[in-house]
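Only one protein chain is missing from this complex, and each of the others stays in its spot.
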Amino acid sequence: MSVRTSRQTVDGLLPSPVPVRFVAEDGTAVQPPAGYPVPADERLLEAYRRMVLGRRFDRQATALTKQGRLAVYPSSRGQEACQIAGVLALREDDWVFPTYRESVALVSRGIDPVEVLTLLRGGWHCGYDPVATRVAPQCTPLATQTIHAVGMAEALRRKGQDGVVMAFIGDGGTSEGDFHEALNYAAVLHAPVVFFVQNNKYAISVPLAKQSAAPALAYKGIGYGIRSEQVDGNDLVAVLSVLTAAVEHARTGGGPFLVEAHTYRMDAHTNADDATRYRETGEVERWESADPLARLETYLRERGLLDPEAVASAHQAAEEFAARVRDEMNADPEMDPFELFDHVFAEPTPQLREQRALLASELTAQED
Amino acid sequence: MSVRTSRQTVDGLLPSPVPVRFVAEDGTAVQPPAGYPVPADERLLEAYRRMVLGRRFDRQATALTKQGRLAVYPSSRGQEACQIAGVLALREDDWVFPTYRESVALVSRGIDPVEVLTLLRGGWHCGYDPVATRVAPQCTPLATQTIHAVGMAEALRRKGQDGVVMAFIGDGGTSEGDFHEALNYAAVLHAPVVFFVQNNKYAISVPLAKQSAAPALAYKGIGYGIRSEQVDGNDLVAVLSVLTAAVEHARTGGGPFLVEAHTYRMDAHTNADDATRYRETGEVERWESADPLARLETYLRERGLLDPEAVASAHQAAEEFAARVRDEMNADPEMDPFELFDHVFAEPTPQLREQRALLASELTAQED
Amino acid sequence: MAAMTMAQALNAALRDALREDERALVFGEDVGPLGGVFRITDGLTKEFGEDRCFDTPLAEAGIVGLAVGMAMGGFRPVVEMQFDAFAYPAFEQIASHVAKLRNRTRGRLSLPMVIRIPYAGGIGGVEHHCDSSEAYYAHTPGLKVVTPATPDDAYWLLRDAIADPDPVIFMEPKRLYWSKGETTLGDRRAAGFGQAAVLREGRDATLIAYGPSIPVALQAAEAAAQDGIALEVVDLRTIVPFDDATVVSSVRKTGRCVVIQEAQGFAGVGAEIAARVQERCFHSLAAPVLRVSGFDIPYPPPMLEHSHLPDVDRVLDAVDRLQFGDEPDVFHLAGEAS
Partner (left out) sequence: MAAMTMAQALNAALRDALREDERALVFGEDVGPLGGVFRITDGLTKEFGEDRCFDTPLAEAGIVGLAVGMAMGGFRPVVEMQFDAFAYPAFEQIASHVAKLRNRTRGRLSLPMVIRIPYAGGIGGVEHHCDSSEAYYAHTPGLKVVTPATPDDAYWLLRDAIADPDPVIFMEPKRLYWSKGETTLGDRRAAGFGQAAVLREGRDATLIAYGPSIPVALQAAEAAAQDGIALEVVDLRTIVPFDDATVVSSVRKTGRCVVIQEAQGFAGVGAEIAARVQERCFHSLAAPVLRVSGFDIPYPPPMLEHSHLPDVDRVLDAVDRLQFGDEPDVFHLAGEAS
């Protein structure tokens, strides 16, 4: 009848009762909580440049939907602190398991933007090389990627590598059974994985209050024995500091870590969605004043780390990047229909060869 | 950016740091924790009689497996405090969603023992009438029943009835995604359901330590905003007191409640299992000394509530019950093969009628 | 009679069911204020309140399991799976409970519930949004599997499904959501489940199809008519129960048959149809029953889906191979096609 509970372990697992925050909404520094250091100046500046670029890229992608160049685009406007800190906290040899909403994070990770957008333009399902980039395909079936992330983390650990895996997931995704199974497996295996919940307050139209009655999603960790934290997701400094600590915890054998970032999805779920059906514009406007990019900019200026020149050059780089994305996305990709049969198995079965021949005859007939 | 966390709600959801206990292993009363009253004497005596009968029934069922009268039997020996308190805490018009291990609970609920054992003897899948008994079929696919329980609870609430639903589940079952989804749905719907985890330390051969790294399974509730408690599952007084409070909480609009009872499966998983492959006999012996029935008996004697006569009459009733079970189980049930086609749909499809005719011709040919 | 889209017809069916039967309930992901991503539940929360049409937390096993419990408790849930592939998390609930509860309890409990699943492709949807999953359900005893191809059928089959005492998997061909047709919302029509429809009569061969493939079949028949070939088009409407009588009498009349399904072919519903037809019409058949289907590949990206989907040409090619003349059938000489 051994009972493993002790006040100490329990408190060690629970998140801070209020989200960790370094910078107030108006950009002024607040007293940071104990245990989380302020990231180095250079990292913050790097984050700033990436946020500027990320936001510009996101805007460009949304524009491309209007021109019919993208089938669908889930914007992360307003979530840039999470998108950027999520990848900045990782090393190149760490792995990322993203959802469909992580385009900005993936671009920030250095993946070619056209490759990032390939899925969303209707090209091949995953446009980039997951092995070379150490980024799993953008995942649509919600929460399924979290358990893959645990498997990869366990694989890295077994191979004696000190890589860490970051699994991205949304607030809605935490309701799926797979998320539960992933947390439990991670804890039992003591796998080096960070679960990063971007709680952007909506799952398409469903608000958080209909999604969960938990005090905060970060309180889910203790039920698995996972150290957890909650953070102001629109405060880049806080997200980066907490995620860096979480990654370090995982890398140094501390086991999994769960981070909930409180943020907000400024745009509709995707360009195909009509957010006015389920939320008030007033709510959106209130969140404008918590904008993560403006907040970081003010903070960096006030700390004397950012001058107008640096701001201008960040925006200049972002414009150039966006122009390149626009141009490249305007070219139609070459698609080979016979590739449909190439990647079902390493070797096509006789049945697939037969079906390939059928398609060949159809295409020949069409040409005639 | 509203954050709903407050120390108060959080503490209100967390279980007691050690399992609630009223009676020590040697049967002496310990200082009961605040908030949980000692159940009335008559209820404790009733519980005692039922535990005696339940244990005898369980022993009889195990014996029936040896005589080939049961296909399989999952014993709950050692878990009687949970089995009995689980149903004693409920009203007749409350619903039970049991697993395959709840035979003793179901018998205690008043279901005909042969009907309880019908599934396990290889007769029709569910031997009793779930509507009349308000007991869902014994459920094998783990954790799936917990979400049905939420649906039933929600149905009762909507119909304006004050019934409560108790969902039984094992420690292993808590790892399944459905358990997570059930807890979350219950909390969001504020459904009158009690999740009762009998943590008997094993899921077949897998010990708790490989199942979960949580401080205790009761710590899972907070992640859903569900009030939770942990209890010494071999202390009938404690289990009954806590479950009664949990049921009352649910009945009076308090929403769902999660109770973890720390207990132990004395026998193998089923008669088909060989527990010596995965656990030491020493461990089993240690748990013998925590036996729930002996403990309650000592406690009741010491409190002067139980005399040798009452003990003898409880055992006498149990013997008679077991004899009846043995006799009735020795008769072969009548099975009508054509019933196979009767309960697929309310009306058989033309295809099923055709197949029924095929079987009829086969059976006729066999008779010839 | 009113002309409406299939989406509108489905919406009307839900609305009328909620109005007429207070046990009916609609729930799922985004079905409330948003009205569902395809707007099939548009306006229901507004008209009937949050109690009758509500959003659930995001968990499909949860949705289906909740429906099971509520149906046990006397309600008639109509739940929506947002897309075909997103019903897979509910597969255990569907296969082990929804399909079996009546059977397990010898009919003491039944599950009058409907699981609506928008399915199949042709709308440029990205991966996981275009699976044809009907065969998984059709192969599971205890489930009725229904799929309309016209707005009128959509309305009435959904009404029938909600009224049915047993669980119904209601597969909505999402590319037909915006197709229009005359719809009778008035008196309940006679045909219920297990009644296929002969959508076009013909004497030369029978096309058997359902759901998303019906317009393809009708267009193929139209095109064949130009060449003097009269194709009969049978729309199954319900896969389970299956209407052997209509199918068999058509094929016995025409002597030739092509089965069309959008799903990958292997072990799909089309295989069942072909197997049944040759079992029952062997001596009427002048040629093998041929199947036209999607390839045995994961659903392709939007830019390639036109190569995958069975289209009029693929159907007509199959019709050509029905041995009206003496040419050998090159594609079914096993192993000989490269």
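By letter and in written order, the chains are A, B and C; residue numbering begins at 1 in each of them.
We adopt the following convention: a residue touches a chain if its C-beta (ideal position, glycine included) is under 8 Å from a C-beta of that chain, and two chains touch if they have at least 3 such contacts.
All of these numbers come straight from a predicted model, not from anything done at the bench.
Student: Shown chains touched by the missing chain?
Tutor: A, B, C
Student: From the list B:Pro17, B:Gly122 or B:Gly254, which touches the chain that is not on show?
Tutor: Checking the options B:Pro17, B:Gly122 or B:Gly254, the one contacting the hidden chain is B:Gly122.
Student: Determine which one of C:Phe27, C:Phe54 or C:Tyr88 touches the chain that has been left out.
Tutor: Once the missing chain is taken into account, the touching residue is C:Tyr88.
Student: For the full complex, which residue in B:Pro39, B:Pro130, B:Gly172 or B:Gly233 touches the chain that was left out?
Tutor: That would be B:Gly172, which touches the missing chain.
Student: Which of A:Ala85, A:Val188 or A:Val206 touches the chain that is not shown?
Tutor: From the options A:Ala85, A:Val188 or A:Val206, the contact with the absent chain belongs to A:Val188.
Student: Considering the whole complex rather than only what is displayed, give the residues of subunit B touching the chain that is not shown.
Tutor: 71-72, 119-125, 140-142, 172-173, 175-178, 203-206, 210-212, 272-274, 277-278, 333, 335, 337, 339-341, 344, 349-359, 361-363, 365-366
Student: Can you list, in ascending order, the subunit A residues touching the missing chain?
Tutor: Subunit A touches the missing chain through residues 124-126, 129-131, 136-137, 141, 144, 147-156, 158-159, 177-178, 180-182, 184-185, 188, 339, 342-346, 349-351.
Student: In the full complex, which residues of subunit C touch the absent chain?
Tutor: Against the missing chain, subunit C presents residues 61, 85, 88-89, 91-92, 95-96, 99-100, 103-104, 127-128, 131, 135-136, 138-139, 141-142, 240, 242, 244-245, 247-248, 263-264, 266-272, 274-276, 278-280, 282, 285, 287-291, 295-298, 332-335.
The rule is short, and it goes like this: only the chains that are shown with their structure count from here on.
Student: Find the chain most remote from subunit C, comparing centres computed as mean CA coordinates.
Tutor: B
Student: Calculate how many whole Å lie between the centre of subunit B and the centre of subunit C, each centre taken as the average of the chain's C-alpha atoms.
Tutor: Distance between chain centres: 41 Å.
Student: Calculate how many whole Å lie between the centre of subunit A and the centre of subunit C, each centre taken as the average of the chain's C-alpha atoms.
Tutor: That pair's centroid distance is 36 Å.
Student: Among the residues of subunit C, pick out those that touch two or more other chains and give their numbers.
Tutor: 56-57, 59, 61-62, 89
Student: Multi-chain contacts in subunit B: which residues touch at least two other chains?
Tutor: 177-178, 180-181, 184, 188
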